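The complex appears here without one of its protein chains, the remainder shown in place.
Order of writing sets the labels: A, B and C. Residues in every chain begin at 1.
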Amino acid sequence: MRYEAPESVEGAVALLAGGGPRGRVLAGGTDLLVQLRAGMVAPELVVDIKRIAETRKIREADGKLVIGAAVSGAELGEHAVAKALWPGVVESTELIGSTQIQGRASLAGNLCNASPAADTVPALVAAAATCKIAGPNGVRRIPVEDVCTGPGQLSLGDGEFVVAFEFPKRPPRSADAYLRFIPRTEMDIAVVGAGVNLAFDDGGRCVAARVALGAVAPTVILVEEAGQALVGTTCDAAALQEMAAAASAACRPIDDKRGTVEYRTKVAGVLATRAAGIAAQRAKESR
Amino acid sequence: MAANSHGKTNGSTRWVGTRPVRPDGVDKVTGRARFGADVHLPNMLVGKVLRSPHAHARIHSIDTSAALALPGVKTVVTRDDFNDLPSEFVPAGEMLINYRDVVRNVMAREKALFEGHPVAAVAAVSEKVAREALARIKVDYEVLPHVLDVVEAMAPEAPLLHEDLITAGVEPAPTTPSNVAKVVEFKLGDVEAGFAEADIVIEREFSTQPVHQGYIEPHACIANYSEDGQAELWCTTQGHFVVRGHCAKLLGMDVSKLRVTASEIGGGFGGKTVVYLEPVALMLSRKSGQPVKMTMSREEVFQASGPAAGTRVWAKVGMTNAGRITAGEAVLKYQAGAFQGSPVQPGCMCAFAPYDLAHVKVVGYDVVVNRPKVAAYRAPGAPQSEFAVESIIDELAKRIGMDPVELRLKNAAKEGTKAAYGPTFGPVGLVETLEEAKAHDHYRTPLKPGQGRGVASGFWFNIGGETCATLNLGEDGTIALVAGTPDIGGSRASLCLQAAETLGVDVERIRPLIGDTSTLGYTFLTGGSRTAFASGMAVIEAARDMIRQLCERAAKIWDIPVDAVEWIDGEARPAGSNAGEFEPLSLADLARLAGKSGGPFVGRAQINAQGAGPSFGTHIVDVDVDRETGRVTIERYTVIQDAGKAVHPSYVEGQLQGGAVQGIGWALNEEYIYDDKGRLQNPGFLDYRIPVCSDVPMIDTVIVEVPNPTHPYGVRGVGETPIVPPMAAIANAVEGALGLRFTDLPMSPPRVLKALGDARVPKAA
Amino acid sequence: MARVVFIGNFRQLAGGDAEAEIAASNVRDLLRRLGERYPALAPHLDEGIALAIDGEIHQDALFSPVRPDSEVCLMPKIAGG
Partner (left out) sequence: MAKAHVTTTVNGDAVEFLCDAEQTLLDVLRDELYLTGSKEGCASGDCGACSVIADGRLVCACLMLGVEAEGLAIETIEGMADGDQLHPLQTKFLEHAALQCGVCTPGFLVAAKSLLERNPDPTEIEVRYWLAGNLCRCTGYDKIVRAVLDTAEEMRGG
């Protein structure tokens, strides 16, 4: 295994494109190193993107947030502006693993590990975040939900990697929230995750709602029906109930060591409801 | 200092019962302490084990030639390197073990009997080369049907693990083999008559999952076998003398030629009482002529080292309307893992031990399944059977509207009670723990809405056993204490306190050491809650031996008869005015004069400690349950236990707290998850969910002290009992919160939510 | 004479007797006499047993004293984690 730590996006692209299929991107490494140790992957080349300045920055301009691919959860959690704009995204990042994992784990790593249970992805999808992807043919941008195509599978081409996440401008009276269920209070992989992003008009009616669920299908799913159940309502109990039913109905989970189909389906609705409640409360408190 | 103890002292002791900083403490907070994997030897190789990917498979052949051809590979061992051993039962960690099975558990012979069963091992110049070598070993397996469940394994058509296993304990002996290794039965009185006296009889079936001890330090050792047939072994173990015995047997060595040093041990809880890597490392070292270090990965620890037995338990208890328990009956089916020897016997004996019952019948089955061989885990066998009984006791109390502590008090075993397992109890402290529970602030504080409170009691025998200790008096009057029981939770501190108490010297003047197998006579392992008791007795005995020598020497110096000398407060004094007027001779004085007056002082003891006092405990727990997700949260927890005498109360509290939290894990989330091929799906701390810091509240403790008459300071072992009550206590609390009785562990969120859902659906009449 | 109590499978090996009266001053005597009286029990008395003498557990202790009025309970050997 060869290790390279290029200092530019172009350098990384050149290495990854030349590395062939056995090249891997290293950001926080909290998934990659476990897979290396377990012999699940045996890359010939590892390209560490943390020395590329752009991947380590959090920027905000004109209300639009950009988070570098290799920003760690701990760094994001300490960023007051990011937290104020996208509390759900920040809390989803901060839920990954322990304090120690937080010191390393990144948004891009969490996304590109391509696990359906990734904590940040439902929050990113609910936020309608976009990935900035660099590759041999230059830079392109795709919605976060288009990056993973199945467990362990990405839509990225040879030599491509995620450089940053770009967020839309946050409308007034809007907020997001993320909740996940795990059997313990910490240190588990999400059994179900729910990201909700809501915007309200000044009359208190929901004008936009995105509900995304994790660990209930081969990839994180954006549940349009769940969002629609809230739009036009005040997110009252009846609307929330309908939203929960839509969320549960969209679930296509599996039975595995972390949960059953029945359990995941039920709890998806519960978490979506609770997350929507938090998002609505936050939106109300925002200006 | 730690302020959460309500330790009550009795008698007057100067050192026993105090809380000095442990003597090995600084090494452990600076990273200096050397654990199993922390030693490097010059010219050292790395050993790695190839493990079976199959739960059950016949091994037709093993081809190691490609591995041996790899540069950097020094040697390979397989079943061919170990002589087969005849069936011979010897006392080991938890109960008898059979060397025929030990040699097969260490390295598979005819068959691989569980996923992770060692099949071959290599020694190579690096971890990387060793891993590559493992990949080159070709094993021809014939995969066989496997069985994991204890009840399925007992069925006549179940796949047979051992074609020659004939059930013991059945008359006449069966003529065909089965997976039932043994049937045991304990009877007292006449249960039928007892149930006839009852107004209420409740019977239920319970199940518990195998749970791992979960020590944070994986198994590790370094073997250094010399060309002259002698060897040194450094390893993490609860008993290096036991390791020496097993390894010598498996390698055909004289025990005197094998010197085993116990490293600092990073947790054991019973799981480090047996050998896994050690004989393999010695064999690799013997064949390669170089030191070999082996460590298990966490995955290997889960796949191939001992869990506690998963069980199926049926229990039945009868009671009068007045709350008198009239009879108890149980059938216990315990998984042994791949080889016989589950702790079903102690499980049977403990099931009804907390109660004064005239009629008891318990039948136990020891059953082999295609899982790793179980190892001892804190009070082995008892938590599973007492979970069943303590759950039913709670239900009985609720049935007649009696407070569950009151019901237990009404039926509690006390001095003079004929224990359900046979003997008559001496002084025991169950009643005292129950009285403390009743009076405790926790028990009297009203519950918040939606919460439930549970109580349960638990019992463990405790043991003594073969134990040596030496006290070497230095020329400056300080003392080196040498014990043979590895210190797993602060026992060096408690041994020093007992020596200081007996000698009447400052505990700071005593420095402890766990001696290697060549420095002391045979000493049984740290387990069975025996160390503070048995090594304590040995240390006291050694101190008395030294006092005898010191008094003799003072008599000689003063030229008076030895019986005219007394040892008081750390110095020799003339006994009364008749003995003469002499300035007392302190330990330091005598140490200084030692050479000139006849030679150094060494106090020794080699004992087989008997009369360990049993220990009872009672736990109180409050839970909250998230009705929408099924998550159970432990809101408050109190452990009350009889310690006889708490030598170092902080470490007694630590045992109670640690045992309780392990029990919380057992109750709520810990389980082994296998796929349909018998492969473990959660061999890591990510999905084998032991409690993390944020899962639990502070664990309050109350130490009750009902002295054990056999021990000079009244000490009883404390380590095992605290893991017995939690599962029932929590199940009883969940019942209180939800009105639902959980009989299957763990009470994990999916199980709880499912039960809540099922309960909402009205049952068909 | 000490009163010996058989529990568990020991009772089976003792021909179904629940108790026996045995004259012995220590464990070794007691075990020898038990073996003589119950030949089926004899092979099981060497290893793996414990005795509760008046409630106190003795394991591998041939010379532990047995009093004439002692209650001795034969049990499987106990260890622990």
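Operating definition for what follows: contacts are C-beta pairs under 8 Å (C-beta built on N, C-alpha and C of every residue); 3 or more make two chains touch, one makes a residue touch a chain.
Every value quoted in this text rests on a predicted model; they were computed, and no experiment measured them.
Considering the intact complex, the chain excluded from display touches A, B. One of A:S8, A:Q100 or A:T149 touches the chain omitted from the figure, and that residue is A:Q100. If you put the hidden chain back, the residue from B:L144, B:I560 or B:L686 that touches it is B:L686.
When the full complex is taken into account, the listed residue touching the unshown chain is B:G490, out of B:G429, B:G490 or B:G528. Chain A residues in contact with the hidden partner, per the touch definition given at the top, are 1-3, 5, 26, 28-30, 33-34, 36-38, 46, 48, 50, 72, 74, 97-101, 103-104, 185-187.
Mapped onto chain B, the interface with the missing chain covers residues 1-4, 19, 21-22, 24-26, 28-35, 37-38, 40, 128, 213-218, 264-269, 295, 297-298, 488-490, 648, 650-651, 653-655, 657-662, 684-686, 690-696, 698-699.
Just so it is clear, only the chains that are shown with their structure count from here on.
Taking the mean of C-alpha positions as each chain's centre, the chain lying farthest from the centre of chain A is C. Taking the mean of the C-alpha atoms as each chain's centre, chain A and chain B sit 44 Å apart.
Those residues of chain B whose C-beta lies close enough to touch chain A in the complex are 131, 299, 628-631, 668-669, 673, 681-682, 685-687, 689, 691-695, 748-750, 753-754, 757.
Of all the residues in chain B, the ones that touch chain C in their complex are 89-96, 169, 171, 183-188, 213, 268-271, 273, 345-346, 348-349, 376-380, 419, 421-426, 460-466, 527-530, 608, 610-612, 710, 717, 719-720. Residues 38-39, 181, 183-189, 191, 256-260, 262-263, 266-267, 270 of chain A are the ones that touch chain B when the two sit in their complex.
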